[in-house]
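A single protein chain has been omitted from the complex, and every remaining protein chain is retained in its original position.
In order of appearance the chains are A, B and C, and numbering begins at 1 in each one.
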């Protein structure tokens, strides 16, 4: 179908990236900007937003019904893909990328686009560091793990203290919202909030700016269409880091 | 509306061309090829196919309900126009045009396009010769009237005998079907059938090749879309000159 | 794209040349026009709807093109019995006579004229803009059943074309099946209107009309899908089909064949084009995909 209905793709390869994260490669490429996402339809289960980790792959952490169903799929199985949707990261020349956990997925194409000078990569433990080899080939990676099994012990945020942030024109952040909120506090403190963009996760139904399920307070901006990438300035006085809404629209704390 | 629904036009001028024929000029031009027609909607009455006699005019003979209603309209009144539709005349360099009565209407723009060497113009009587002055300015007009009140006495067909038909690359014909059928016979006899095109009139409902009310036998070609201009070759073994169909689809003799 | 292996197509008692039929009301006014459409790749043709008496139809405008469809109110113009002669050159061809009437007797009368001369009769119980005919009858299950039965008695396979302008199309489909229909055709046009803001009146002479074309394709898919779960007789899909993938989609919803109408406005070669894209020697059996989107 030539319209906005799902494109059928066939899974060509499945890579175990970490104990809990897999990449699914499919047989059709999607032209996209780093940070854009697609709606992934797992037939008979549900449809979920996923960042593209390359032209023809998504990288997924097992967290719920749909991702569990996805993890049970095999090479040759089919998915439906709508998109890409959303805005993606603003282009920069000298980018600092900050990722936590599966948040490295939308940042990998940014790194491969050869504009990222430094990447701060965080995870709970060594085995959960996502895309380390690929990132290492393209940029200067600095690592933090909660348990200190590799790199700095502690949160990725702490790595910011050792950098000269004046070197960078953009700062791109993706990871768990608690981690992103602490990055937001840190960049505010360091006076570089205006350079910073965060990729948000919110429950979304339509993915194209119509249903309103992913609107954030107090701006009413739509994560799926006006985002998912927002400037730190917009997020500072917002629900970001405090609460989000579930499928019914009820607020839940982060 | 940007689609194929009627364009509303306002009548800016009404010209009495002959005792029974008027031109209605409107406030919007329509880009067209000579021989194409528009569907003219007389609000509250009916919609009828009419040749464009210029970019912004139709020239109409009073023959039925819709044309009578049109004749009662005044400057400032509004019409709906769909089209232009149909194919129009094939381009030629040295064209002979043959018109009978109101059949001069679609031929006028052809003459004004400066490709008509000679025009044969016929009517019942002098006062019914349509567009004589305008035609005379642009081309060599030869006249026939049934009553001999101007030009040759008799049918326009007889004028063909005095012409060297080898001079022309195309012959464009429009007029009453009986007259056109006799032209068809004459050009066949003279061996120039292949140069000849006739503009047909048939009852039509949709004007755009869907409903089938104007299809001709035996080809099934649609006058509104495959025509209204057909080569003499196509028409020779056809219903042309013999019968047509009424609004219900029943055949009626010509 | 899913392609279909060529093979014999027999639907609702009619042997078709492929899965694509010319829909009623489109280029079906003369025998010559129907012949042309068969030559241009239609696997079967349905005639203009024929009624008990000649009708001239509504005053114009009768049809306008919208961006994504056609809006028409022809008013069932037809030459009545005279039309039978039009079909003489089409003997043995896959021609289906569309018929209408105001009651079962009229349906039987008109069907009788065509008995032995066409492959089937398609009951127009669905035209949304002709008072006392079409949808006026087609939204009443008891009348649908009675009209269908009356036509079945003439010996012709009875195809029943349904209107989508009802609260529950499956109730009408079941009534047609009960009356002995050989096939159900779903759907006719959707009742609609456009207004000329310049002239401050509806654009159609009849004011109300029927919407066809791509705009209604999702409605046709839904109706075919609903009917497939409600009736056992074959369903012929109709409504906004303009590509081979549309054909496959309607078949997956449950259609055994499809009718194509408005798409000839875009391109009179549409049958040939869809046929070329739809069939392939290494395609799937049609029976594999009919209704496969269920369950």
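We adopt the following convention: contacts are C-beta pairs under 8 Å (C-beta built on N, C-alpha and C of every residue); 3 or more make two chains touch, one makes a residue touch a chain.
It should be emphasised that the depicted structure is a prediction, and the values quoted were computed from it without experimental measurement.
> Who does the absent chain touch among those shown?
Within the full complex, the chain not displayed touches A, C.
> Which candidate, C:216, C:233, C:268 or C:286, sits in contact with the chain we can't see?
C:216
> Quick one: say which of C:121, C:137 or C:192 touches the chain that got left out.
In the full complex, the listed residue that touches the missing chain is C:192.
> With respect to the chain omitted from the figure, which of C:137, C:252, C:270 or C:286 is a touching residue?
Spelled out, the listed residue whose C-beta touches the missing chain is C:252.
> Since one chain isn't shown, list which residues of chain C touch it in the complete complex.
1-2, 66-69, 71, 139, 165-167, 190-195, 197-198, 200-202, 207-208, 211, 214-216, 218-219, 221-222, 225, 245, 248-249, 252-253, 289, 292-293
> Tell me, which residues in chain A touch the chain that this view leaves out?
Interface with the chain not displayed, on the chain A side: 1-8, 39, 41, 43-48, 78, 80, 82, 205-213, 215-222, 225, 245-251.
By our rule, only the chains that are shown with their structure count from here on.
> Could you give the separation in Å between the centres of chain A and chain B, each centre being the mean of its C-alpha atoms?
Computed from C-alpha means, the inter-chain centre distance equals 67 Å.
> With chain centres taken as the means of their Cα atoms, state the distance from chain B to chain C in Å.
Taking the average C-alpha coordinate of chain B and of chain C, the gap between them is 36 Å.
> Measuring from the mean C-alpha position of chain A to the mean C-alpha position of chain C, what distance in angstrom results?
50
> Do you know which chain C residues sit against two or more other chains?
Residue numbers touching two or more other chains: none in chain C.
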